[in-house]
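What follows is one structure encoded as structure tokens, with my remarks underneath.
What follows is part of the complex, with its chains left where they were.
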């Protein structure tokens, strides 16, 4: 099944080129690490980054993407509205979208959710424990009771999102906070999954369980029954 | 309770000034008819229209509005993004919003919902029957099994909205269609209610039951427990 799913991993790709610390962890970019992991799972993967023409998201790329993954952080404002609008339309038409970590503040996520998506945060020595609260959900397949990350940036409530259609994960942090870390939405015909972990200075995306969740999310978000909708002026069905 | 709720009724107010047919039904504008009805219910009402400076929605007005009602149709595109952004922020901060009929295509509604809000429609001789599907919901107070409107514009599914948090009404039309006519959402701290009926060439807003629903919706959307949120960089709670 996964073999036929065409995934585009979009990454801002700035931290990795500017910070030696980050480059050591992700020498080929966060997108490179994720591309390798998802290719090994059998997905058809391509990548795109902010500084490519059209941010790498040409119409041809968009039309040939079933599920997009989005990581951004320091340069959300540089993503052109015109491209955001195209991605938005593709989601409404059925493309899946998996938004990672600091992508909570991306233009595309805020445009789809309608809220400010703000939260608490702390770069410190917190341990994170990501608990499964929807144990039958396909996104949790292969994951135990929880995923433990020895060190992660903290995100805390109240997270400025609409109530998730399904809440899949809730995180615990050493410092005393909780966070709704795995959230499902539908917008138009597209399925959206937000997944919290993944600070750029930490090796989170090398973690096998995190990769497993992202792969599960791609499978879940893959469009299955999309269609051309009949809208506009329509005649009566009764004589 | 209603006496202390400050309502701003926003109306595009173009059809009434351009069409004799519409002016006969709403000589003081749709906003005028609604203002009279809501004032009689004890709300503190003001109105605002598209062609006033800042569309009548100055910061002073916005700050002193608990619940806003929105009717627009032919000139959605003329509403300035800058004003839409301010209304959006006020909703996130807790202001209630009641969106009526063709307001489904307004910038503010689409921005809050994140979808295209598209639908089927037909101007014809359909009868509409608006059924209560959430019989304990405060927005249905005083309404029987259904509201019957002898003639209304048809709106039909699939309506391009996120799944409502609560679906309150579903409409039946003579021509054979159904529509999710009363939909509740929360965005940030604000409560939003979409209510379908109200084509400008028909006397729908003179109907006592329709006025009752709109009044109920204002009461429901009135903010009760809003607060200043604590976000951003926060220290650990554990030593």
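In order of appearance the chains are A and B, and numbering begins at 1 in each one.
We take it that a contact is a pair of C-beta atoms (placed from the backbone, for glycine too) under 8 Å apart; a residue touches a chain by one contact, two chains touch by 3 or more.
This one's a predicted model, so the numbers in the text were calculated from it and none came from an experiment.
Q: Quick check on the homomer: 2 copies visible, but what's the full number in the structure file?
A: 4
Definition applied: only the chains that are shown with their structure count from here on.
Q: Within the complex, which stretch of chain A touches chain B?
A: Chain A residues touching chain B: 92, 111-116, 118-122, 124, 126, 154, 156, 158, 160, 162-163, 165, 174-177, 185-188, 229-238.
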